[in-house]
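For this depiction, one protein chain was excluded, whereas all remaining protein chains were kept in their positions.
Each chain gets a letter, A and B, in the order it is written, and its residues are counted from 1.
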Amino acid sequence: MLRYVIERVLLIVVTMFVVITLNFFLLQLIDGSPFDNGKITPVQVEMMKRKYGLDAPPMEQYLRYLKGVVQGDFGTSFKLQNKEVKDLIADKLPNTVKIGSMALIFGVIVGILLGALAAIYRNSFWDHFVTVLAVVGVSIPSFVMAAFLQYYFVVKLGWFPFLFQEPDVDKGITVWMSVHSMLLPAFSLSFYVISATMRYMRSELVEVLNSDYILLARAKGLNKSQVIMRHALRNALIPVITIIGPMAISLLTGSLVIEQFFGVPGLSKLLLNAVYQNDYFLILGVNSFYSFLYVVIVLIVDLLYGVIDPRIRLKGGN
Amino acid sequence: MENKEKTSVLETENRNISTDLFVLTDSQSGEMEKIATKSLNFWQDAWRRLRQNKMAMLGMWLIIILIIIAVLAPSSLMAFKNSDGSPFRYDAAPELLDEDGNEINKADIAFLPPRIPYVEKLGIFNGVVTLERGSWDIFIGDLPKTDEFKDLKKPQNRKKLVETLGIAYHPFEVNVRAITKKDGEKYVTLWVLKDKKEVELPLKEMISQYSRYQPDTFELVKSVVDDKGVEMLTIHANEYAIKNVNNLYFWFGTDRLALDIWTRLWVGVRISLLIALVSMVIDFLLGIIYGTVAGFYGGTAVDNVMMRFVEIWGSIPALVLMIIMISIEKKISIFLTGLFPKLDYQGIRFIILIFTMSLSGWIGVARIVRAQILKLRDQEFILASRTLGASKARLMAKHLFPNIIGQLTVMATFSVPGAIFYEAFLTFIGLGLPIPMSSLGVLVHEGYKAIQSRPTMLLIPAFVMSILMLSINLLANGLRDALDPRMR
Partner (left out) sequence: MAKKVLEVKNLEVNFRTFSGEVKAVRDVSFDVYEGETLAIVGESGSGKSVTVKAIMGLLASNGYYKNGEILFEGKNIATMQEKELHNIRGNRIAMVFQDPMTSLDPTMKIGKQIMEVIRLHQKASKEEAYQKAIKLIELVGISDPEERMNQYPHQFSGGMRQRIVIAIALACEPKILIADEPTTALDVTIQAQILDLMKDLQKKIGASVIFITHDLGVVANVADRVAVMYAGRIVEVGTADEVFYDPRHPYTWGLIASMPDLDTQGKLYAIPGTPPNLVSPPKGDAFALRSEYAMKVDFEEQPPFYKISNTHYAATWLLDERAPQVTPPEIIVKRREKMKGVR
């Protein structure tokens, strides 16, 4: 087990290395510089470049960057008042994480519940309804869902604020109000999670319910709810965990749209702005961070799977 | 065996079995060997089961209908026609004549709401938009920007303004109570603030020539006066009447550039499907080739390296790859133009889009193909085949491939709605097709920008997109159930 973890961590390091390198050299291809704003002359651009060391040959810049990374310095942003990249990320990250995790937790719980119900009452009206709902939830693009929700619940019913609000004592925005403003974006994000989890849970549980050991459980004299609670659910949930990882990742991407719609000051906005303004280090920093998040989450989920499924845990490996 | 205790004599209820039945017949075991039901091959059986799945069939028919419309609607067969008989184009405004035979200005047909003949009688798709406007906008409108009128706008010149425009009251002097129709003419009931009394007069006497809201073009819904005395009128405005193009019908309306949305929508469906299919094909080709090679060299160094590469590549979130593509779009354009000099801007963006979409999808395919090959490689029938001397290529074609194709078909079908969505998503963040090209993503993006003023511009393409994705998903679900051998 330990060896496996070490292997995976090594892989992460290698991956990050590749990602950063790839990012760096590809970004070198960007036309234009961070300093273009229409008013600046080419000469001044050259001067700025020299000031920030952007005129050095690519390899030199690359090595300098790597050195910085190893020491925890991811460079500074050109456009945003020379704030350090890592500070900017740390600042915006909580918002993205708050909404993302709300969506994930809510979505997974609801998805598991609905999927389990659909499997248990298989082929009943409820099952068909839930299945159609799942397919619909996956088919309707998240931004359509978000737009629709905004239109209905904000404009028409006025139950929620249009935009996300951070807690701010001066402006009188309490934590509770902030959480309230998070609900609609989190809900929009969660649709996909609910649908995907529900479908998977249903199919896994149906397969489990058809298995021999469930028949044996019934033959022991357990009633339906005992069979489900004690044997079926646990076995069905284990594979469902494996999709949580990839879903968490797609929440990252999905949040791009949601953050735009609901005005959440999160990572994706930071990134997009950086892209359109050629803010090298910021792009590099956020991109690398995303990749890092991704591999870490996948690792955590894999480990979790290994811990929960005794067949894997006790054979020591995947 | 209490109930069946029998001796050698028959004594059942009413049966009288004649003795001459107790005669040996010819063995009919040959009959038994004949297979009772028709023998179906794998695909026929799957098709039969698919047909039984109502949801999947619904999905399939919806897809077929949508494709038929997408093919026919913009084509010269069924498209709306310009005044010269040519069909509407998706990238150019329609050229039409008005009732008097004059060419209609593009500005006049821009940003029109949807209007469908006959359906409009039901009160929907009738070219009517609900607006909230101040009473000034309704009664007076946009005055010319001459010095004279600048003067007249001043509060002290109210009386003069009223005289110049030839209207009965200044809008700030009255509140609107109701607008009614009597004998075919519209009358407005006003509350005169100063006199504190109600008056009724023909509506056309209250509306200046500069207002776009002439009497026949709107209906009053309600009037709200706030505590500062500002009156906001909610009206149903017939944009077609206002723009004086009441003889025209744009089924799904027009956008800000006066392009017909009906045409653009169906062209957009074509293009979105095309993009989805092309990127899927690329993904699958890449994935199959990669996976097959890795699978065949499974366990060796070649396979190891290949899979490590896939892992690392897969660890880069699609988002990151996308961002990079956006960043270096210009450079890629230059590169592509160098390669294919004949490409125009649209073509370049098209290629970039498809390229970006294919970046991550192939990994999943490669993994599955490789896993299947590894599994099948060790199965006995492969061993048997090889013992009989089959070459590697033959093995691949005749044995491995047919086994995988079911799973691949399901994967492919599932990937299409994802691709449609992905294209829309990429367009949203700026990596999509440029205007005036049309795709579902472009349309949804445009529609979102106008969500406050013209919600149908978003709702209609979003709806069609959702239906399309939904039907493909239903079909894919059905395919998966039908092709799953365990369900047999």
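Here is the rule we go by: a contact is a pair of C-beta atoms (placed from the backbone, for glycine too) under 8 Å apart; a residue touches a chain by one contact, two chains touch by 3 or more.
Just so it is clear, the structure is predicted and the values come from calculations on it, not from any experiment.
From the options A:10, A:215 or A:229, the residue with contact to the chain not on display is A:215.
Only one residue from B:21, B:77 or B:122 touches the chain missing from this view: B:21.
In the full complex, chain B touches the omitted chain through residues 1, 3-10, 12, 15, 17, 19-25, 27-29, 31-33, 36, 52.
Contact between chain A and the absent chain runs through residues 211-213, 215-224, 230-231, 234-235, 238, 309-311, 314-315.
The criterion applied here is as follows: only the chains that are shown with their structure count from here on.
Inter-chain spacing, taken between the CA centroids of chain A and chain B, is 26 Å. By the touch criterion given at the top, residues 55, 311-312, 315-320, 323-324, 326-328, 330-331, 417, 421, 424-425, 428-430, 444, 448, 451, 455, 458, 462, 465-466, 469-470, 473-474, 477 of chain B touch chain A in their complex. By the touch criterion stated above, chain A contacts chain B in their complex at residues 11-12, 14-15, 18-19, 22-23, 26-27, 29-31, 128, 131-132, 135-136, 138-141, 143-144, 147, 151, 249, 252-253, 256-257, 260, 271-272, 275-276, 278, 283, 287, 290-291, 294-295, 298.
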